[in-house]
Every structure is written in structure tokens, then in C-alpha cells.
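The complex appears here minus one protein chain, its other protein chains still in place.
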Amino acid sequence: MSDQRTPFGIKALDNMISGGLLAGSANLLEGAPGTGKTTLAMQFIYNGITQFREPGLIITFEEFPQQYYHDAMQFGWDFKKLETEGTLKIIFSDPQTALDELGKMDGQFVTIIEEMGIKRVAIDSITHFESLTSDPYELREIERKFINSLKRENVTSVLLRENDTLLGSVSHVTSKIPFIVDTYMLMRYVEIDSAIAKALCILKMRGSEHQKDIRCFNITSSGIDVEAKFSGREGIMSGITHSTPQDAFVNVFGKKK
Amino acid sequence: MSDQRTPFGIKALDNMISGGLLAGSANLLEGAPGTGKTTLAMQFIYNGITQFREPGLIITFEEFPQQYYHDAMQFGWDFKKLETEGTLKIIFSDPQTALDELGKMDGQFVTIIEEMGIKRVAIDSITHFESLTSDPYELREIERKFINSLKRENVTSVLLRENDTLLGSVSHVTSKIPFIVDTYMLMRYVEIDSAIAKALCILKMRGSEHQKDIRCFNITSSGIDVEAKFSGREGIMSGITHSTPQDAFVNVFGKKK
Amino acid sequence: MSDQRTPFGIKALDNMISGGLLAGSANLLEGAPGTGKTTLAMQFIYNGITQFREPGLIITFEEFPQQYYHDAMQFGWDFKKLETEGTLKIIFSDPQTALDELGKMDGQFVTIIEEMGIKRVAIDSITHFESLTSDPYELREIERKFINSLKRENVTSVLLRENDTLLGSVSHVTSKIPFIVDTYMLMRYVEIDSAIAKALCILKMRGSEHQKDIRCFNITSSGIDVEAKFSGREGIMSGITHSTPQDAFVNVFGKKK
Amino acid sequence: MSDQRTPFGIKALDNMISGGLLAGSANLLEGAPGTGKTTLAMQFIYNGITQFREPGLIITFEEFPQQYYHDAMQFGWDFKKLETEGTLKIIFSDPQTALDELGKMDGQFVTIIEEMGIKRVAIDSITHFESLTSDPYELREIERKFINSLKRENVTSVLLRENDTLLGSVSHVTSKIPFIVDTYMLMRYVEIDSAIAKALCILKMRGSEHQKDIRCFNITSSGIDVEAKFSGREGIMSGITHSTPQDAFVNVFGKKK
Amino acid sequence: MSDQRTPFGIKALDNMISGGLLAGSANLLEGAPGTGKTTLAMQFIYNGITQFREPGLIITFEEFPQQYYHDAMQFGWDFKKLETEGTLKIIFSDPQTALDELGKMDGQFVTIIEEMGIKRVAIDSITHFESLTSDPYELREIERKFINSLKRENVTSVLLRENDTLLGSVSHVTSKIPFIVDTYMLMRYVEIDSAIAKALCILKMRGSEHQKDIRCFNITSSGIDVEAKFSGREGIMSGITHSTPQDAFVNVFGKKK
Partner (left out) sequence: MSDQRTPFGIKALDNMISGGLLAGSANLLEGAPGTGKTTLAMQFIYNGITQFREPGLIITFEEFPQQYYHDAMQFGWDFKKLETEGTLKIIFSDPQTALDELGKMDGQFVTIIEEMGIKRVAIDSITHFESLTSDPYELREIERKFINSLKRENVTSVLLRENDTLLGSVSHVTSKIPFIVDTYMLMRYVEIDSAIAKALCILKMRGSEHQKDIRCFNITSSGIDVEAKFSGREGIMSGITHSTPQDAFVNVFGKKK
């Protein structure tokens, strides 16, 4: 892990993290279904290749590469072409194989990383490691070992993790991974004015300054778009916000002069 | 999964999802008892046949076809006649059989789909797969396999799922299916002014823009009717809303001019 | 199940359900201890016999018939006399026997239903089926089979179910029965102004329009009396209501003119 | 169970229950530690003997008779003297013995009840039956059998039950007994103005009208003293009340004229 | 247990309990880590010896006597000297030994109590009995037996118990001990104005009048100092208080005249 930056290529987001993720770091991206984890990971990989000339690898434990080609193309990202050009590789695998092949020096994944000069890796999703053991301490060991393998290869990784919290409070971490990774980023739903908005915040970023704002974001036709923080609202992390009393008063009576 | 649309034939709802479900997609419809899941699924199938000339299949794990004939007829939908005409098929089955028969190329269900030219499938309900295993990882595999079979046949499916939340907060997903499907739609009860209203929102729609509003809806004599979003209310997804302070002030003092 | 109505003979309640329960339907009546489930069931049976000439059957798994004679007499309903006249039958049984005897064509209960021309059945309470198995899927099968037997006999049934929620939020269904039955009716306690009121609402009614109001009701000397909905109160289904801000302002400052 | 009344001899409380408990009924008295369950039971027994000439029996599963002599004497009730006079009996026993001896016609407890002409029985506490089995259905059978034995002897019983709720919401019943008994009475703590008050309410009373108020009560030097209901407070059953907005406004601005 | 009082020697606290604990009673003192349970117990023992000439015994299951000498000395209480003078004994033991040695007439602890004329005993902490069994009924028997042994020796005991509630609501008792003991005293943390205050209240005191106030207290250089109750605050027992609306209005607008 060096102090060099690995930007997402999303300006507002990179600004929040002092320019980008730290090169060589392992970064957790956690969110409920549909919050846009995979989209953000694809954008990280795509921009890495096209804007920063960093070849990328996506290891997936559930969807076939075809799904990624299709989904990426929605945003105008031609993953198939990148694969043909040799700057992107999408591998459908399973947790045990991934752990083994990344663990040994001459493993298949290690070979790919080294031969292609991979700099960015996305894992979709680290949640699947939970199927390997029901012992939380053994799971932590497995996750630690996997992250160490990624770090040894000196790639900057984005580890997706499924979070079961839909609109409730993100009151507790439901795994020990947040303690192990370098960055912990949360994406969640928030109810505002009878609609569902999306919020993003960075809770932890080891070895770097970062903004603490809870930001609104949207998934647009060109990918994730990070906006300003929420205003006049309390309890965003509880999922169901309410107006601040100030905001309510001002809305009705007007602001004092 | 293509970018072609498969409309519900419910204007306000189709508008929320940019014209319709994506052709070939697997779409989860989750709700508490009585929220209208089956009605919406029947309407999707009925309108598919009568408005869009897409033959439909309903696979049910609990109710006999007679119950569907009866319930559909309440809304003026003559399912018996459609079955006679060969554009609708209602099959009473069990989860294991459904999984097997959809899984093999020459399975009974596959044959029906191909011979009838089925384009839309409703599963009532995917909840019953939970009786096949108590291992959450195995269940996920089963559900994934089932969904892949549906996608292989290129049908647009609506998967109903029973949600135990009655009027409490939909704080957590209670299954991993929301992470697997293309669309995640929630139907729920909401208490407003000492009455029980119904709300619908689309949390996830892979590969498509969609509206994020939490909409009020009713079950009328002609089926599901989707209305405007709620106004002057906070905490809709908690099930028990409260007036916004603004709304309360205005209600009593009038709006400032 | 036809579209014919089976009224409770309680005007305000029958109005809520478009005239009455659907003939041949299975209807769940759930409530905390003391909310009046048994009283409402007895009233359904009594009015059926005396106002609508429909013979009735009560199957009980806990109380002896004597308890029903006594309790019914509090409301002026002479159950003993009705039994003598042959229009009412109260059977003390156990869940397994009830399941078996209703399940076979020449079973004891089936014979009674057919010989007496029973049109209405009350089960006090379906909760006792939970003692037959600890497997939720097997329980669902048992309940489904029992309900199917009732439907085969074409009787309109009221299935009582004990709900453990005392004054907390009815946040979740605690059984799968609400998904199986045609009607789901909830009776609950509500704290208002340092007193305990009773509320009733109909969450689900398959194949029929119904009112969505949460209604106040009382147990009077002549049985259940359903009143208006609650006003100026929020959070009724949470059990512990609070005044709406509007109501509070108006109470103190008076309504704006 | 007849319609005859068995008063507590506490005027305000008897008024709440139309004059007294129903003769021959089984009545549950549930409360947190220190709320005064035992005091109310002793008062029921003492007043029965001294005011209504009904001999009383206390069956205890934890405390020795000496503790009752001592505690009763705090309120001026001379239990030792009543035992000598033959109108009171305090038996230290265990749940299994109590169940057996009350269950058989020539059992020790039955003999005592019949020889002494016992009319009132207090059980301190029915909670101890929970040590007999971990199966909730078997427990229900045991409790039912015990209550039936009491009813067969035609005594009016007060069954104490320990409730673990200290200051939280009494959101759920934690046992099936409330569904079995004739009366369900709750005693609880309530925080008001940085002090702990006591509240009592009657949730269920089979075969009788009863007041629904949540009443404040105190333990004075002469026993339980039931007072008015709480005013200007919401959420009493949640244990931690808050002022109603009305009350707060009036307190500060005065009532509108 | 007599009506004689055993004062803490803390005036404000003794006033709350009509002069002191009842001689011979068993008194539970429950609190979160750091609330001052041990300090209050040491003060009870110290003042007993120095102000009321009642020799004291501390039985500890975790800390060595040296820790008590050190901690007591912070408050100016010279425990080592008292031990030398023969008015204090601190024993490091384990729950099983304590149970056995107090249980038999010629046990080591009984001998000490009788030879030294011990009048006050502190147990630090009764929580450790939970390591003896995982069966809650057996645990209750053990605790009961232990308490009976203390009562047989006619000592006034203070039983410390660890409460896991840090700042949440003390919603439930987490053990059956509160039902067994004579006095139940709670010490807890409360958040007020971005600081952590300490609160104390007496929920139960068998055989004696006691104040119901929730009092603020501090640990000063001379021990526990009990102050007035909290004002202008609601929800103290929930751990996180909020201003009463009255208080908020008055704070801003001033009190009406």
C-alpha cells in the first residue's frame, strides 16, 4: 500500500477521498440490493482502463460475464471490446477457487494479474465467502488471507458486500470485514418526501483524509453521480429521515430576518 | 435479457419503469398478505395476453387453478376462456417439480413454454422454495438455478414472494433473492388517518431507469390502480406514518403568504 | 366459494365487508387475549342461526361446551337451547382429530355438517394446530388441508387465532395462515388517554371490496359493537397512539377560521 | 363460575370490575418485581376473610409462611392469628405437588379446601410451573389442568405471574396463560417526572363488564390504594411516558378561553 | 428480617429508604460497569463499621483484597487498618465455595460471621453465580439458597449484580433475582447535554416505604453523593433523555406570568 491514488474517475467521489483510493489498498463497498454497488465497481474498473490506463479484473461468484457486458453497455461501457483488447478480464468463479488461485504464487489468477498487468480488481461479492464456513473466526481468517493475497499482488481492490439493511438503521456491522479493510464505504436507501433516495458515506479510510459527509447520489445513464449532502433532514442513516424542526418552521413561517 | 419492454398494461405503473419490465428479466414482487401480489401478477398475465398478444403461464404451489379462475373473474378477467383459447396455462405444481421440469431442456414446463410460445410467467410463490432446504446458501443456489432456467427460456417472469412485515418497518431484506433478481418491487400496508392504505415502490431495476416514488395504490374492480405519491407524510416505509410538521402547521394556521 | 354473502349480523361490520363474509370462505380472526375473538365468533354463529337460518358448528380445542353456554348467555344468547333445537353443535375436540374427521368423507364432523345442514363453522382456535408440528412448512400443509376440508363442505368458517401482541406494534405476521385464508381480520388493544380501547381492521378480503378503516369497537351486553374510526390519533397499529400535532394545536388554540 | 362477585375489598378496584371478581373464576395478576402482586393477593385473601367471611388459601412456591406473616403485618394484617382461627392456610409447596394434590379428588389440597370451606386461593407464583417443562404446549396443558382443578373446587383464584418487563413496553404476552384465564390484570412501572409510578389495568375480564382505564396506584401502610387514571400523559404502557403536546402548551401558555 | 434499620450512612440515600435497609434483608444493587456499585458497597461496609459499629464482610469473586484496599483508600477509607482491627474481613472466593461454606452451619464463612459478629455483608458480585449452571430454574434455586443462608445468619447483605445495559432502556429484568430479593436498586448512566450523568432509583423495597424518585448521583472524593431528582427531562430510564416540551418552551420564550 503506497500513498499513490487510484481514482474512481468520479470527480465528486474522488474529492471526498483526497483524490482516490490508495494504490494497493483493499476497499469495502457495502450496500442493499439495487443501491448500485456493481455499477460503481464497474465504473471503477472502466474508468481505470480508459482514463488511467490501469488494466482491470472482475471476479464474480454469481453472474456470468454476459450479464456484465449487458449491464455495462447500459452506461456506454463496452466491456466486451475491452476484454478483446486485453485490458479487462471478467472471471466467473467460486469463493474456494478464488481463495486458492489467488493464494498460491503460480495460481491461475495470479498469473492473469501478472501477465495482464492488472492494477484494479473488483470482487462481486465478498459475501459469498460466508458460504465457506459458519465459524466467524475462520471466516475472518479466510477474508484476511484473501485480502492479503490481493495486497501482495499490489492491486487496488473493491470488495462488494451485500448488506441486508433495506431502510432500517445501519446500526451494527454484520461482519468483521469492516475491521480488516482499508476503506469502508456504505451505500444505502433513504426515504425522503415519499420517495427513495440513495446515500453514500465513507466511514473509514486508513492512511488518508476523507470527507465525512453523507452524500446523495444517483445512477444516471452515464453511471454513478455523487451529489451534495442532504439538507434539512435528520436521521439519514436510520433510513427514514424526518425534517429538522428548523426546516419545518422556516418552510411554514419563513426565516427570521 | 434485451432492452425490449414488457408492460404491465397499467399506465401509471409502466410509466414508473420506463415503459415496462425488461423482456427476459426476472422480477421480484414482494408483499404482506392481502397487499395484492397475486392480483398484480394476474393482471400482468392477463394484459400480456389480451393487450400485447403474449401468451402467459402461471405456476402455483398452493392454490388450485379454480381459485385463479374465480379470483380473476372478480376483475372481469376470464382465465378459463383464455386457457381454452390456448393463450394461458395455469399449472398447480410443487417447488421441486418446477425446479426439475424447468431445469431440463425436455422438461414438461419447457415443452409447454415452447409449444405455447409463452412470453410471461408468474410464480405464486417463490417463498415455497424455502421448504426445499434450510441452508441459506443452498437456497440461493436453487433460486439462482430456477431464475436462470426462466431466463434461458427468454420469458419475462414475475416472482411473488410473501413478506412477513405487516405494518412494521421494512428494515431488512429477509432473503437473498433481492440481490439475484433484476427488479425488486415492494407492496406494503401503511397506516394513515386511522385507515390502512397500500404503498408500492420499486427499489431496484437493473439495466433501466425507474421512478423512486413511493406510490399509493388501490385494488379496484378492474384490478390494481396506481396513484400519486403520498404527501405531507413521513415514515411511509415504517408502516405507521406521521404528518410532517409543515403539514400540521399549515393544516391549523394556514400557509404563509 | 361463491359471491353470496354470509353476514355477521353486526351492521357496521357487515358494511365494512360489502354485506358479509363470502359464502364458503375461510376467514381468520386474530387478536390478543381478551380482545373479543370468541365473542365475535359466537355472535357470528348465533346471528347466523337466529337471523339467517344457517345452522352453526363450534369446534373448540380448549374450553368445554359449558363455558360457551355460560359466556354466550352473558349476551342473552341461549346456546343450550339452540343445541336442543338442533341448529347449533359445540364440539370439544383436539387438532389431530378435527383434522382427521374433517378430512375424510365419512368422518364424524363431516357427517354432522351434512346431517345438520351446517353453514357456519367457528374454530376456537386454529393456534392449537401449532402443537402438531414444529416444522413451519408441515404446519402450513396441515392448515391448508384443514381449510380445504372446510371449503369442500362449503361452510363459511371463522378461524380464531391467538396473537401475542399486547400493545406493541403488529409489525409482522407470526404465521403463514394470513397468506392462505380469504379474509384477515385483526383485533387489538390501543392505549388512548390512559385507557385501553379496542381496534379492528380488515387487512385482506379476497374476492371482495372492503373498507380499510381502523375502527374502534366495544364489547357491550349485547355483543360486539363496531364504532367509527379513530380521529386525531396517529400510530393506532403501534398500540400506543399519540395525538396528531393538528389535534394538539386545535385543542389548545382553537381551529383557524 | 357464577355471576356472583368476589370483591377485593378495595373500593376503587372493585368499581373497575363491576363489584368484584366472578366467583369461581381464575384470575391472572402479572407484574414486574416490586409492583405489589403479592401485596394485592394478600389483601384479596385478608379482606375475603375479615370482610366477606370467605376462608382463604395461599399456596407459595418460594417464600416460607413466616415471610407472609411478616409482610402482611406491615399492613396490619395478622395472618398468624387468622391461621390459628382456621380461616387462613398458607402452604409452602412445589409446582408438581400442587398440580398433583389439586388434581385428585382426595388430594391433600382438595381436602384442605373442602374441610376449611376455602373460597379464595392465591398462587404465588404460577411462573414456577415453567420449571416443569420446556415445551410450551405441555406447559399450557399443565396450566389448564391446574386452573380446571381450581374451578372444579369452585374457588376464586388469584394467580400471580412474574413479568420481566421493567420499564419497557408491554408489547407481547410472554406466555399462553392470558388466553386461558378469565381475568388478565397488569401491574407495571411508569416513569413520570423523574420518578417511578405504578400503573394497573385490566385487559381482559371474561363474562363481565370492566373499566378500561390505566390507573395509578400506590402501596400505602394499609395496602394497595387505586387512584385516578393518568392525565396529560401518553405512552403509559410503554413504561416511559411523555407529556401530551396539549399538556405542554397549556402548561406554558395557559388554556385558551 | 426485622424492622430495625441498617443505614448506608449516606443521608440523602437513607432518607429515600425510610432510614436504611431493613436489618437482615437481602438487597440487590444492579448497575452497568463504572456506575459505582462497588464504591457504594464499600461505603455501606465502611460506614457500618465506623459509624454504626457493625462489623462487615466482603466476599469477592474476582478482585483480590489488595484492589479493595487501594480503591477504598481513594475515598479515605483504610480497609487494611479495619481488617487489622478485626472489624472488617475481605475474602476472595468462588461462587461454589461461597455457596457451600455459607450453607453449612459449621462452614468457614459462617464461623467468620459468628466469631467476628458480622452484621453487614457485601457480595461482589452475585453475577458470578451464573457460571454455576445454565439452567435458569437451577440458578434461581442456587441464588435463593444463598440468600436464605445470609438471612439465617441475620446479616444485612448488599448483593452487587452486573447489568449489561449501558445507555439503552432498562426495559427488562435479565434475571429472576429481582423477584427474590427484598430491595432492588438500580444505578445507571444517563446522557444529558452531551455528558454522561448517573442515576439511581429504588424499584422495590419489601416491608418498607421508600421514595420513588430517580435521583442523580456522583462519585466524589468521599464516596457516593446522592443529589436531587432530574428536572425538565423525560425518558431518564431509557438512558438518553430529552427535554420536556415545557422546558424547551420556557427556555426560549420564558415562563408565562
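Read from first to last, the chains carry the letters A, B, C, D and E; within each, the first residue is number 1.
Heads up, the rule we're going with is that a residue touches a chain if its C-beta (ideal position, glycine included) is under 8 Å from a C-beta of that chain, and two chains touch if they have at least 3 such contacts.
This structure is a prediction, so every number in the text was calculated from the model and none was measured.
Student: Can you list the shown chains that the absent chain is in touch with?
Tutor: Contacts of the unshown chain, counting the full complex: A, E.
Student: So which of A:R5, A:K80 or A:R206 would be touching the chain we can't see?
Tutor: Spelled out, the listed residue whose C-beta touches the missing chain is A:R206.
Student: Spell out the interface residues on chain E facing the chain that's missing from view.
Tutor: Against the missing chain, chain E presents residues 32-34, 62, 70-71, 74, 130-131, 162, 164-169, 189, 191, 193-197, 221, 239-243, 245, 248-249, 251-254.
Student: Using the touch rule from the top, list residues of chain A that touch the missing partner.
Tutor: Touching the chain left out of view, chain A contributes residues 1, 137, 144, 169-174, 176, 178-180, 184, 201, 203-209, 212-214, 229-231, 233-238, 244-246, 249-250, 253, 255-256.
Just so we're on the same page, only the chains that are shown with their structure count from here on.
Student: Which neighbours do chain C and chain D have in common?
Tutor: none
Student: In steps of 5 degrees, what rotation angle do you get fitting chain A onto chain E on the CA atoms?
Tutor: In degrees, rounded to 5: 120.
Student: Report, in whole Å, the distance between the mean C-alpha point of chain A and the mean C-alpha point of chain C.
Tutor: 50
Student: Residues of chain C touching 2+ other chains?
Tutor: Touching at least two other chains: 169, 245, 249, 253.
Student: Building nodes from the protein chains and edges from chain pairs that touch, which of line, ring, star, complete or other describes the result?
Tutor: line
Student: What are the touching chain pairs in this one?
Tutor: Here the touching pairs of chains are A-B, B-C, C-D, D-E.
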